Structures are given as C-alpha cells and as structure tokens.
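Structure first, then comments.
Shown here: the complex without one of its protein chains, the others still in place.
For reference, chains read A, B and C in written order, and residue numbers begin at 1 within each chain.
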Amino acid sequence: MNQVLEVSNLHKAFGGIKAVNGVSFKVNEGEILGIIGPNGCGKSTLFNCILGQLEPTEGAVKLDGRDVTNMRPSELNKLGVSRTFQLLQVFPELSVRENLILAGQEHEGTMLSRFFGPRDAGLTAKAEQMIGFFKLGHLAEAKAGGLSYGQQKLLDAAMAFMAGPRLVLLDEPAGGVNLTMLGDLKERLRAINAEQGATFVVIEHNMDFVMSLCSRVIVLAEGKVLAEGTPAEVRANPAVIEAYLGH
Amino acid sequence: MAEFLAYLIAGIATGAIYALAAIGFTLVWQTSQTINFAQGEFVMLPAVLVLLAIKLFGAPIWLGALIGIAAFILIFGVGFKLTIVDPMIRHGVLPLAIATMALSIIMKEGAKDGFSAEAQKFPSFVPTETISVFGAAISLQHVAIIVVAFGVIGLLQWFVGGTKLGRQMQATAQNPTVARILGIPVERMVLLTFVINAALAVVASVLISPIYLAKFSNGEVIGLFAFIAAIVGGFNQVRGALVGGLIVGIVDSMAAAYISTSYRLAVPLLLLVVIILVKPEGLMGRKEERRV
Amino acid sequence: MTAPATHGATAPVARRLPLPAFVDGTLLTLVAAAVILWFAPSGMGRYGTYVLSLWLVMSVAVMGLNLTLGYAGLKSLAQAAFMGIGAYATALLTSKVGLNWYASFAISGLLTFAVGLVLGFPALRVKAHYLAFVTLAFSTLIWLVLRNEQWLTGGVFGLSNIPRPSFFGLKLDGALAFHRFVVVVTFLLAVVLWWMIRSPWGRAFTALRENPIRAASLGIDTRMYTLLAFAIGSAYAGFAGALYAPLVEFIDPSPFSLSQSFFLLLMVVAGGAGYLLGPFIGALLGVVLPEWLRFAGSLYLIIFAAIVMLLLIACPQGMSGLLERGWTKLTGKKEGAR
Partner (left out) sequence: MNRHWIIAAALGMAVSLPALAQDKVKLVDVVELSGAGATAGTNWKNGIDLAVADINAKGGILGKQIEIVHYDTQTNPGNTRAAVQRAIDEGTYAVLGPVFSGPIGASMQIAQRAEIAQLVGGEAAGLTKQGNQYLFRTSLSQTAAMPKIAKYLKDTVKAGSVAVVWVNNDFGKGGRDAIIPELEKAGIKLAVDVATEQGQADFAADAIKVKNSNADAVFVYLNEEESARFLRAAKQQGITKPMVGETTLLGAKVIELAGDAANGVKGHVGLSIDAPIPAFQEFGKKFQAKYNYVSDHNGMKGYMAVYMVKWATEKQKKFDKKGVADTLRGATIKTSEEPGILIETTIETNGDLDRESFLAEVKDGKQVITATLPKINP
C-alpha cells in the first residue's frame, strides 16, 4: 500500500525532558489512524514536530517518500498536509465564510493574483459548499468569535478541509464537543475520507470516538510507541490497559 | 591605562544613574505588563515638585521635600495605577503605552509651564567633594548613586525572596491567575509595585537632580537610556536593570572616548540590537514562554 | 465607519445603488472626502490650506503604520525615520540631482520598501515587542546619520529650497494647487491600501495579527506577509516623506526623530488601529487638534495630551472604536424603535 507519511525515530527534548523519545510509524493512503495515550505522553509535541512547528531533536519525517523534516508549516500545508489544533484556533474577528476563504486562498493563484484578483480568491462557492457540508449554513455571515464552542470546533475542522488536503492531522477534534455534534463530526470525517480519499491522523482522548472512527490505532506512552493495531487489538493489549489504568 | 580607568569609572557612575531609573521599568513590567513611557518624567518630576513646594509655601527644604515626595507618590504611584493602568490593562500593551506617552507630555509641559523652562539647582544631600579612585576622579554624589543603586537592588531581592509580602508580589508577577487562587490579594500587590516604582523614582530624582539639575526636559534623556538599559539587562528581572544600566553607561563613555562623539549614541543602540538578536530576553532575563 | 478588518459582504448601500460590486462604504467615504477636501480650502487662507495638506501628508505615514501595526500587528517605532528617508531622498533628488518629483517619489517608495524588507528580517526572528526595540534603535541611528552627515543631508542646518512638483507643465507652487495635488496623491494611496486590505492580502495580514501559528498551518506564508506588511507600511512612510519635503520646502532631522515615531504611533492608536479610516482621524487628532487648540495658549499641549489620554482610557480602540460604539448604539436604538 502507498505510504503517505513516514515518521522515523523522532525525538524531541525540552531541556532534559524527553517529550518524544524515538517514535516511528507509517500512515497508509486513505486510512484513518488514531493516536491515543495518557495526558503528557507527547501526542501534541509529536504533531508539532511532524508539522514543522517545532524542530525535532532527532529523526525524520517523510511525505510520499520525500524528506520534509523541518519544512515550514505553510509550505507543508501547500503540499496538502492540513491540521487542527488542540485548542480552538479560528479567527474570531472574521466571519465564518471569511475564515474558510482564508483557509483556501493561499492554495489558489499567485501573490499577484491574490492582490489584483477577486476579493474572495474565487472561493465563495467552495466556502459555501463547506458551510453546507458542516451544517453551518445560517452562520456564514456571523463573526467566528460569536459562535458557540461546538460550532467553532466544526468551523475549525472545516478550515482544515477547505483546500482539499490529502493528509489531515486532527488534534483532539472531539474535545469539548457535545454528543450530537460529535456524531455530526464523525459522520463528516468519514464522508470526506470515503468521498475524497483523504488520509487522517487523529489524536484523541475520547476512546469511543477513536475506536469507532479509526481503522488503526497507535498508543503512545512516555514519548514512545507502546502498541499498534486495530482498535480491537489495542483494546485487548495488556500493556495498554496497564498504562491507562496505571494513570 | 589610567585614561581607560577614568572613562570606566565615569561610565559606571553614569550607568548607576540609568540603572536607578531603569529599575522601575522592570518592576511595573513584571507585575502588570505596563511599558511606562513616562518613566523618565517620573524621575524628572519629584525634584521639580520639591522645588515648587519650597517656592509656593516658602517651606524649609525638609518640609518641601516631604510635601513634594508625598504628593508625587500619591499621584504617580497610586493615582497612576488606579486612573490610567487599571481601566486599560485589559486592552493590551499598546493603548496603555500610548496613554503613558500622553502622560509624559502632560508631566513635561506641566513642569515647564507650572514651574520653569530653565534648569534649576537642586540641593545635594551628599557632599559634593571629589575623591580619587586609582587616579580617576569621581564625586561623592556619584559614589552615593552607585551605592544606592546596588543597595536598592539588594533590598528588592531580599524583599522578594525573603519576606512574605515580597513572595506574594513575586507570585503575582509570575502568574496572577494562580496567585489569585492561592488567596493573594493580587490587586493590592500590583498597587504595591506602583508605589515602590514611584518611591524609587523619588530616590533617583533626589540623587540625580543635584548633578543633572532639575529641568522639565531631563526625562527624555534619562527615560531613553533607562529604557535601553532595561532591554539590554532584561525587562523581567530587577537585577537586569542594574546590569543593563552599568553596561550602557560604560559603553556610552567608551564610545565617546574611542569611537566618535557625534555617533556616541549609536553604540549603545547597536549593542541593543545585537543583544536582541542573540538573547532577546536580555542578558539577565528569563525566557518568556509563549502562550500558544 | 468601517469595522476593523471585516471582509463581510458588500455594504447594503452598494446593493441598492447601481454601482459595481466592489464599491463599499469606505470607498464612497474616501471619494466624498477627496471631493470635499479638493474644494475645502476656499476661504480658508494659506494657513488653513497648509494645515489641511500637512494633515493629509501625516495621514499617509499613519496609514502605513496602521498597516504594519493595526492589520499585521507588528509594532514599529521607526515610521518617522522611514518618512525621513523618503523626505531626504526626494529633497536631494529633486533639488540636487534635478530629477522630477514623480521619479523621486517612486524612488523614495522603493528605497523605504527595500530598507523595510531588510529591517523586517529581525521581525521574523524576534517576536512581539522586540521588533519595537530593534526599530527604536534603527530610528535613532537614521536620525544620527541625517544629523551628522552634513555633506549629504545638510546636517543640523537642513536642506532648503526644495522645489514643488508640476503637473503636465502646470506649476503647483501655490498653496491651493499643491494642496489639491496632495489630495489626489493621498486619495490614490488610500485607495491602493483600501484595495489591499479587502483583497486576500488584507485577510492574510489580519490572520497574521490574530494568530500567526494557525495562519501558517493554513498555508499562509507568514514570513512573506510579515515582510510585505512591514515593507509596504514603510514605503507609505517614504511616500509621506516625499510629499512632506515639497510641502514644507525645507527639511531638517527634527521631524524624523524617535519622538516623532512615537507621535505617529500615538496617532495610529488614538485614531483606531485596524480601521481603514482610523489614520485620517488619528492624524486629525495629532496635527489639526493642536493647531486648533492654539487659542488655549501655553496650555495647548497639555490639553491635547489630556484629551488623548482620556480618549484611550474611555475607549482603548481609539476614536474609530468610539465612533463605532456610538454608531451601534444609535442603530441599535433605531432597530429597537422599529
């Protein structure tokens, strides 16, 4: 199977603390991979190292076989890698539609065409489509800062999909979202995965969410890979049970 | 060598003055993220108020000093915090910084119109004699400033580390939210730093004015150098002000001596740029964590 | 009033009137203001005309700083220094080299743009207020060069007899003619900025200010946009300088000192950072208000500073924020009445 992302022997230390300590894994095209682990096991740091937000101390990241270690986040994004953050990251002063256009505009045309061309960079239709898709229809004109938490979370996810990415890294997409919204979100993610063939890596706390969404799960503990397998395999792994109950 | 020593000692004497003025910068920055662009005027004004009190009430010098100093601490310690900082602090650094800029205009123009556009002599509490250190001349006034600058830093370090009140103040500076949860009266602690800042400005003013003379425009130079000193030394450490002040003073003196008198101001500024590029938090500063 | 950095749909006004879709309230305001300012000086005398022109020239510099600070969130303390570079470049090119004003204007803009690019690199390295410190140093260094290099800049004695431009053979030496010229140039520069702010660039600048990390994750080249915002903002200061020199017909280092950079910052914040029309209000406060307060005699600067301080205490978003607040209250009431 075609490997979209390959992480090999990634290390990240802050002073003496080894947040990520030799993590390696591969992500296959079209799969939904879940990464779970107790608090402070290095999940978010791992994401930040993969995406160029932090400089890894050691190790390499490959995208389609090409080395992208330390590539700047914006360039990585232009190669089709998109992400969300653990904490909400929408632009509160912009409207929902503007947030979405912003998420897509750098993928169209050149700097010059972005200056002289249309104000929406030709993305209004696409934005409306995303708004519809994520059921934010009545809120297109509303400032993002005024939305409810769950709605902002949806917008946050919608922004990650705006440019039609091949690989999406989601950092705790279910955090703080109520049950109804959670169902919506899961369904949307599955749909995108099925329709567009986008590949997902999901960090999550919510075990039910991960287990029902992902086809494969990696368990991290203390900066290392503890276990890997299908949800069922992982659930049955004694080391995982130990790690979770131990905490 | 004797020549070098003379410049060095002159630089230390000047640097101590900058340090004394810079301490306040670091104090109010730590507890309330306030950049006070009126800091130089804070050092200028107490001397003017003392002279004004003497002139208006015909008071003897000690009474004039008392009235002037009390008025200053009340208005520019407590009043400044309550009327300017409090309403604006929530809105970020910039509007408040601009408001202190406006305040500096008011203080400067007020001192000029209310008192005098001329420089005035200010009585010295320290003998004006000159002593010789390794063949270099230094006045007792400058010696007093150096001693006081070190003394104030030592006192502040002791206060912050060795007293309950001081530890509460430090906790407030490091994390007001946690401090509040711990039951520390955060508001009162912040107010305390502003009062200390005003009191330090008074000390600086009384020590500096006999040498620099009391004049409405003195704050511009002192403020700029104190600001540079605070950046060089580190904005978030009180002892950064001392280190920064001394370095800037010495560099300034050396620049005048060995580089160029007309470009002497450029040298401390180039030093500042280099330090920002190499160690942005300042020589003595802590790294400030970025809140992502 | 324009809202801060909104990129909402075109104003309702534009929909009702048969105007092209890109026309919005801000553009209409700019056009109307330009027309009014074209005719305003009649009966105002040379003094009034001059103050209006000075206001517009300062507005251009403040517009640039508003782009760097208000939209992109970069704190610069060198705007007056950039204005000085533009003013000296134009003065030297027109009076010593004999180049025409238009070429000098373009060179001033390019030069300040280039210097802005170079100075912008530390902005990428150092975050937040450290850029302010670097620009503070730069500002003072430029001032020292302007003062010390007498062979080039005239030093403390300044440069005099700076010619005013002509327009297709039409002399613009008179106060009114030059004022109208300034109106046209300011209008054009404001329209360019208006266009930029509402283009995808403006959206990217806003994203840069609000959350650079998220912006980068959405493919926004934060490095490029940071440099662009800083360099374009600096170029506007250069343009302002290129207008200032022939307006005053004399320059020396004093209007380009650090304290003037502070003053420009004051105008941006007092006018309302991040509002497209804020710079005009800010420059009005900074240039016209003190002139108007002259009747108060020696106290006029104190009154001016007190007004600015009270304004910021009452509304840290500045004059534009205050007006917007008033407008929402007013329109809110109207809706309630309906």
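The rule is simple: a contact is a pair of C-beta atoms (placed from the backbone, for glycine too) under 8 Å apart; a residue touches a chain by one contact, two chains touch by 3 or more.
Bear in mind the structure is a predicted one, so any value in this text is a computation, not a measurement.
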- Left-out chain, listing which of the shown chains it touches: B, C
- Task: Among B:Ala59, B:Val221 or B:Leu283, single out the residue that touches the unshown chain.
- Result: B:Val221
- Given B:Ala6, B:Ala38, B:Leu103 or B:Leu246, the residue that touches the chain left out of view is B:Ala6
- Message: I need the residue numbers on chain C that touch the omitted chain, in ascending order.
- Response: 45-48, 50-51, 54, 147-148, 150, 155-158, 160-161, 244, 247-252, 254-255, 260, 291, 294, 297-298, 300-301
- Message: For review purposes, identify every residue of chain B that touches the missing chain, sorted by number.
- Response: 3, 6-7, 10-11, 13-14, 17, 109, 112, 116-119, 121, 130, 137-139, 211-213, 215-218, 220-222, 252-253, 256-257, 261-262, 264-265
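Rule of thumb we're sticking to: only the chains that are shown with their structure count from here on.
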- Remotest chain, chain A as reference, centres from CA atoms: B
- Note on the structure: Of all chains shown, the one whose Cα mean is least distant from the combined Cα mean is C
- Task: Just give me the whole-number Å value for how far the CA centre of chain A lies from that of chain C.
- Result: 41
- Item | Euclidean distance of C-alpha centroids - chain B vs chain C, Å | 33
- Per the centroid of Cα atoms for each chain, what is the distance between chain A and chain B, given in Å? 49
- Mind pulling the residue numbers of chain C that touch at least two other chains? 213
- Query: In their shared complex, at which residues does chain A touch chain C?
  - Reply: 51, 53, 72-75, 77-78, 82-83, 85, 89-95, 98, 101-103, 105-107, 111, 114-117, 119, 121, 141, 159, 162-163
- In the complex, chain C touches chain B at residues 69, 75, 122, 125-127, 129-130, 133-134, 136-138, 140-141, 144, 147-148, 213, 258-259, 262, 265-266, 269-270, 273, 298-299, 301-302, 304-306, 308-309, 312-313, 316-318
- Give every residue of chain B touching chain C within the complex, in rising order. 35, 37, 83-84, 87-88, 91-96, 98-99, 101-103, 105-106, 109-110, 113, 220, 224, 227, 231, 262-263, 265-266, 269-270, 272-273, 276-277, 280, 290, 292
